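In this view, the complex is presented without one of its protein chains, the others remaining in place.
Chain lettering (A, B and C) follows the sequence in which the chains are written, and residue indices restart at 1 in each chain.
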Amino acid sequence: MADIIMPANMENFDRLMDFIQVEAENAGFDKKLVNKIRLACEEIIINVINYAYPDKEGDIEIKCNSNKDGSGFFIKIIDWGAPFNPLAKPEPDINAPADEREIGGLGIFLVRKVIDKFDYTREGNSNILTLFKYLS
Amino acid sequence: MADIIMPANMENFDRLMDFIQVEAENAGFDKKLVNKIRLACEEIIINVINYAYPDKEGDIEIKCNSNKDGSGFFIKIIDWGAPFNPLAKPEPDINAPADEREIGGLGIFLVRKVIDKFDYTREGNSNILTLFKYLS
Amino acid sequence: METNFSINYENKVVKVTLSGSLDAKRAPALADEIKKLIGKDIEKIVFFAKDLEYISSAGLRVIIFSKQKIGIDIKLYMVGATEGVLDVIKMSGIDNIMEITDTYEE
Partner (left out) sequence: METNFSINYENKVVKVTLSGSLDAKRAPALADEIKKLIGKDIEKIVFFAKDLEYISSAGLRVIIFSKQKIGIDIKLYMVGATEGVLDVIKMSGIDNIMEITDTYEE
């Protein structure tokens, strides 16, 4: 188990990402899976930085944890911004031609693609996103 | 405010120290004071790693925080080991000749030297050490 | 993990060599460089990605953006991308808007 909380801003982006990378490596993921975990977490972290606190500063918390039988790894990403359920977002049209495609909208789509389980809950005034990835 | 929790072991030593260093830099300390803060924290962290959990694994938590008027910086170092109050330790004899001097015992002595305020409380089953340093 | 990229523009071809991580922290600098090419006479943009280890949506967005802003008729190439990077490109459907090759011949 490891846990980090700090202000959700770009200055802390590398520290948050490094924290996750080391935890994923320690949990035993190979390089390719570590990068998938980084990808999923980056997309969520960037959204918290960009959207969770529109007119104030706020924190982000990341908790990493192997599951009981050691077959997988949980990452919880928590913010205290307005309620937002990323699972409720419609998927972008990834087949749209480049000229019509909106720049953006891919983030949550990619999270779904690389993560094995994905859960959202609102608890009190916090948004809790739980990502789960099997070790292999 | 920033907060980190992870297993108290040597593998995590650099991550814990880097966390503190970046927080101290962000708080505005110059290089010399950053190194004093690193020193105090290293001595406490190493003690938690070496002594707090003699026959089990356990966690360490570090919380960094500027004080209200921005004139200083708090670091809380928390463990869930046996009760241990470092303030109750007698000071080592730093004037003893080298051949008589015990190797070690300097850690807590140095913490007192470089930190402006130092507080210990036992809360539930945790040891909470609070270090405070003025910005200048 | 820094992204060190280099850009070269010659004979209507832009060559972009990528390495390390192209993430949300590092993609904006690349986008800034590509913006400087808007208005120039360009036929191809070639991304050399052999040493690119990691890409996120922020990195993909720069690629989509380069086609949208430089000109929808230009050809994009992605050369030598590693499996992990290629996975992300395919997942997001960006492989439809670019040619993916192992090597590049002038």
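In this section, a residue touches a chain if its C-beta (ideal position, glycine included) is under 8 Å from a C-beta of that chain, and two chains touch if they have at least 3 such contacts.
Being a predicted model, the structure only gives us computed values, none of them experimental.
Taking the complete complex into account, the chain left out of view touches B.
Touching the chain that is not shown, out of B:Glu23, B:Glu43 or B:Glu61: B:Glu43 (per the contact rule at the top).
Here the missing chain is touched by one residue of B:Phe13, B:Trp80 or B:Tyr120, and it is B:Phe13.
Residues of chain B in touch with the missing chain: 10, 13-14, 17, 31-32, 35-36, 38-39, 42-43, 46, 94-95, 97-99, 101, 103-104, 106-107, 109-110, 113-114.
By definition in this document, only the chains that are shown with their structure count from here on.
If you tally contacting C-beta pairs for each pair of chains, A-C comes out on top. Shown for chain B are the residues in touch with two or more other chains, of which there are none.
Touching two or more other chains at once is no residue of chain C.
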